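The complex appears here without one of its protein chains, the remainder shown in place.
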Amino acid sequence: MNIPILSLILWHGLIAAIIMSQLARSSIWLQKSTAVIISMLGCGLTGYLWYGFIPNQAFQFVEKVPWIAHLGAFYHLGVDGISLNLVILTMIIVFLSILSICVIQEKNIASACTWVFLVQAMSIGAFLALDGLLFYLFWEASLLPMFLYIGLCGGGNRWFAARKYFLFSLFGSLFFLVSILYLGLKAGDFSFSSFYQLQLNLNEQLLLFTAFTLAFAIKLPMFPLHSWLPDAHTQASTSGSMLLAAILLKLGGYGFMRFNLPITPDASMLLAPLMTVLSIIAIIYIGFVAAVQSDIKRLIAYASISHMGMITLGLFVAYLMPGSVQESTRIIGISGVLVHMISHGLSSAGLFLCFGLVYHRLGTRDIKDYGGLMRVMPIYSGFFMLFILSNIGFPGTAGFVGEFFVIYATCAANLWLAGLAVLTMVLSATYSLGLVKQVFYGRVNNMQLLTVMDINWSEKLLLGLLSLMIIGVGIAPDIITASSVHAIKNTVLFVKSGQS
Amino acid sequence: MQLIKILTISSVCWPLAAGLLTGLFVKSHRLAHRLCVLGMLLSFLSIIWLCIQFMSGSQQAIVVDLMQWSSLPNLNAKIGLCFDAFAIMMCLMVSAVALLIHIYSIGYMQDDIGYVRFFSLISLFSFAMLFLIATNNLIGLFLGWESISLFSYFLIGFYYYKNRAAEANFKAFLINRFGDCAFCLGLALLIYHCKSTAYADVYANINLLANTSLNIFNNPVQLTTLIGCLFFIGAMSKSAQIPLHIWLPDSMEGPTPVSALLHAATMVTAGVYLLARFGSMIEFSAGLKLVITVIGATGALFLGMMALCEADIKRIIAFSTLSQLGYMMVAIGLGAYHIAIFHLIMHAFFKACLFMAAGSVIVGLHHEQNIFKMGGLWSSMPITGLCFFLSALSLSGIPPFSGFYSKDLILSVAQASTPASFLGYYVYDAILLGCLVTPLYIFRVYWTVFCGPENHQHGEVCESPWTIRFPMTILAILSIGAGALTLPFFVGPDALNIVPALPDTSAITRLNQFINKIVTGGLLIHALREPALAFSIGGVVLSWIIYKRKPQWTTRHQTWLAIPEYILRNQYGFDWVYNNIIVTFFSGCARTCQKVGEQYLINRTIENRVSQNIVIGAEKFSRVQTSYLNRYFAIMSVALAGLIGISLFYSGIL
Amino acid sequence: MIVPAIATISMLMILFANAVILLNHPVKSVLSLIACFLCASILWLIFGAEYLALVLIFLYVGAVMTLFLFMVMMMNVDSYTPDEQFTTKFSVMILTLTILVPCAIYGLSQLSNPSMISTDIASVKLSSKNESFTLFSSVLYQDYFWVIQIVGLILAVPIVLAAGIVKQGANTHVKQQKSSEQLAVRSNQRLTLVDTKQVRKKSC
Partner (left out) sequence: MLRSIIILTSMMLVLTAFVGMIINRRNLIVMLLCVEMIFLSANINFVYFSRFHQHVHGQVMALMIIVVAAAESAVALALMVLMYRQYHTVDSSKLVNIRG
């Protein structure tokens, strides 16, 4: 494969951003068409990558070019089962958010698209990097465009939310930089394979583990460090919160899979009970908090925190399993985590998109201003109901698959944990359907609602595309699990070494 | 062989295709109901063909593989359909009732704006129910299980502009969802221990499951009892057993065909189907079976009594469904799974007919549901009256009708094999009293609505159109003859083995011999020796006296009847407990989480404190910058002296 | 014999230094600083650095100190009230005395110890008349030739700029004749006479 496909995909976002920034003053129609064509090109590239990917091999399409030679840092890209799926998810979500910008916004489309493409480039860079320093570069870089995007095209006090998001993530990633440098110096060069072969004693691992967890726990909002997400979501624009929910939260999960499990297995073994307790708290406590929210976007944000709790539970339950449990249950658990990451990406992006359409029409986020929307916009409420079902974890949609595998793995580890984890089905049902009851059912009490038009063909196309994907993953999750089983088997080998 | 494969898939998927087509594309009413009824008819005919194939063939299951769900290591998750004896009997009943309900709702929903949406939802529901019954693996089971509760959510909330409908479907879905939690946990445990999701593998290593045990509170619990418990909690929420029954009376907010199809015949029986399908799971623990019988019996008696002082005609029939479900649970608890299924099918027929009759009365009186505002309808709606009377007789278990066969079997099995303990006696007495109460409340409705004085202001009431009358009469005929015709299939020497892989413990064999002895000797003769028949006939006569001959008794004994009436009207305080204690507790808990957790703990303490301290610290430092030059110089010289001192100290001079 | 002279001169210098900071009137402190510089130059003469001593006097005292005096005179600073400064100045006096007196005593006590004196005096070899001068100039213009040129250049810049900063433009409120403008006047800028009566009739 002589075409450097991975660099093409990586820098596609950047080139697109540059092009879009030049078009700021041209006609609206030109801006929209170029944005859509470029992101379609990106999807084509990823399609080519997916077509060329052989399921049961480790890292493919590897590109290694010396970057800072004497430090041992290389421009080292590669893709395996886990990162392939996440790259495809990123491309799809970016394509959808570009479409949503074109459909919803009338002015400053070019600037919004530049930020979206920048976020795409940086997050894909993070997913593809196989070099510690390169990963850190893209990890930090993905923070900046999101900060500016929330700051520039957001809602009321958007700068407060953007600043809070930036400071939280920055605080985490500083310790992360220190630990990467430590590993790099100890291992000679910065590539992941040499990190994985390092033999670290326990207190080294404990320190590294806390540094990694701090960085990833803030990005994937775990329980105590989650307060930036609701603010960031309420102030971000529709496509902004789609990106934030679908892609940037997955960076945290991806980081856990790439750093915490393989590099510090003993420390993860030691701290697994703490992490599972935190994720259980996240699931139940945040579920309760989500039930009493009065702002719709904030409710969906809390919902995604609860789903992220499910992901950390799946990751660290692999350590709680007694030795007697076969390795395959761990593989099922972690592939459930991957599927749940992708399904949460799709369903929460869908929810934010739907809400964006209504917010574009009515301009208010408060639940009390809505009521009886089903009579006014029946087709829209159909789509919204489908995304809510995926959010709840209804079998047949994407949400159920990941949740079920994680519960399956928790059953193997400890029945009480599984009992608490299963509660998420009831809690997600309460807040999601509570939202549906208040927004869609009942009499139309806000007269402005009567003047609202149902969704037009372009919005139907957008929502239809997303719901097709959700049902597709729900009915045949094999698309994701088949390609990623081999990669997850490697991470699980490290988990095993942690236990022995 | 290919033909059978296509037919099995099509039998389940016709309603799906029809439902999706009408839902997405069809606008006109006429095309909508034609499409859906056609879909349902085709599925019914293909199921009949399959049944003939099954009966004529060597009676082994017809299995079809659909797709590979997930290719994870040592977890074979294949989704497919399997028509064994149990599935075929149930599918026959479900598709028959669904077909009749489709025809019925043409007449009932005539002038409703959501006509197309209604038909698509009804067809999709029938697909979900058929898929639940026909699937051959646990993932498909859970998919069917959740989708019927989803479609019941949509159908209860069909009149979405009514706030009460929104409350009812939210409550129904939540309680079902709570049951699904336990059910999903049981499923995960089962799949984990059998390493596969197919029923065949589950039945294969039932014994292996029976003797593995998990320790909870470090005393070993048999795995099958644990899974059985979890399945029972799921079944309780779906089949509305005692603590989780509160959603069924409220689900009457939906249109009557919905109540007829979902909340009488098909959906509420899914719980009984589940326990029967996994009867082998329950068989291993006597304690669990006792719990099921007790809950079933209390449901049968006390939930039935609630119907005595209810005014809304649909809620009365809903309460009667609750009590009949109690009977089925008793049969399941006693191990007589095939009798429970027999009663389930018979109950589907006469309960659907009751609901249809009630529906045609409601349509006739322009959506009037209060029985005291109706009366003397026999003259204007003779067919509805006759159908109501026949299915009422069948419900109360009068001999020639089908209800008698299944109810009497349950009672005789209960008398024979309930344990000789206080609970055993309580169960038998509760069912017996249930037999007395059932005719009381159902004939109360009959006398007040069809006979009694005419106190409705609608003047001339005309009989409902043929689309309502035709399915009602068919169901009335079924509720007469079905019992006698299908008895040999369920009971007796050459019956189909409904429940697969039953462990042949001594209790089961003793029970079968007892049933065979009764059936061979003729049920009617056996029933004459039993008190059950006497109670049923007594109930009918009693209701005739109280509500027909002497209606003034109830008014005269108003005083001492007030207290029991108050208790029954408030449904033993279950609603009060649900609304005031459980709902307020959880919403209070959520509100405190939000106030204490989010506002106070996270926002106020962590963020504000930290940022404030940083700002204060910064101010302190800036005060050092006074504008006086000499003070700057003083600081510089002090610093210089300090540096010199340190360097001297470290260089060892000082 | 040299050392007591050096001691007295340096004692004098310290005295003048104290005077600089203790005297109230700035002119007096400038003058005492000049005296201090003179003592220093005498000291350097003793050491044999005649060129530097003269540079100090001509360049430093002559140029810089006059600049200071000029500054003081220009700013006609009146002497400030002594009272609020007295306590601090008195404490300074005490401070210097406490350090000086013991050292002086110690220094004089050492006088009697010949070995101490001889080593120092031998080190300060009084060279012949112009030997240090030629040595100094040769080193200056050979080893440090480029250094001096660059320093000269660099220091010229601030001097010019200092002058530039202080230079004020022509002050506007003083009327000055500009011959160039007087020559460039046109006829239409001359004075024109207007009959006010017609103007008033037309306008009302």
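Details
Order as written gives the chain letters A, B and C; numbering starts at 1 within each chain.
Quick note on the criterion: contacts are C-beta pairs under 8 Å (C-beta built on N, C-alpha and C of every residue); 3 or more make two chains touch, one makes a residue touch a chain.
Remember, it's a predicted structure, so these values are computed and weren't measured experimentally.
For the chain that is not shown, the touched chains among those present are B, C, taking the whole complex. For chain C, the residues touching the absent chain in the complete assembly are 2-3, 6-7, 10, 13-14, 17-18, 20-21, 26, 29-30, 33, 36-37, 40, 43-44, 47-49, 51-52, 55-56, 59-60, 63-64, 67-68, 71-72, 74-75, 77, 80, 85, 88-89, 92, 95-96, 99-100, 103, 107, 110, 116-117, 120-121, 123-125, 132, 135-136, 139-140, 144, 147, 151-152, 155, 158-159, 161-163, 165-166. For chain B, the residues touching the chain absent from view are 622, 624-630, 633-634, 637.
To be clear about the criterion, only the chains that are shown with their structure count from here on.
Taken pairwise by the contact criterion, the protein chains fit none of the simple patterns, being neither a path, a ring, a star nor fully connected. Per-chain CA centroids place chain B at a distance of 104 Å from chain C. In terms of their C-alpha centroids, the spacing between chain A and chain B amounts to 37 Å. The set of chain A residues that touch two or more partner chains is empty.
By the touch rule above, chain A contacts chain B in their complex via residues 164, 224, 226-227, 285, 288-289, 291-293, 326, 328-329, 331-332, 335, 372, 374-375, 389, 392, 394-396, 401, 404-405, 407-408, 411-412, 415, 418-419, 422-423, 425-426, 429-430, 433-434, 437, 440-444, 475-478, 481-482, 485. Considering their complex, residues 67-75, 139, 142-143, 146-147, 150, 153, 157, 160-161, 163, 165-167, 169-170, 173-174, 177-178, 180-182, 184-185, 188-189, 191-192, 214, 216, 586-587, 589-591, 593-594, 597-598, 602-603, 606-607 of chain B touch chain A.
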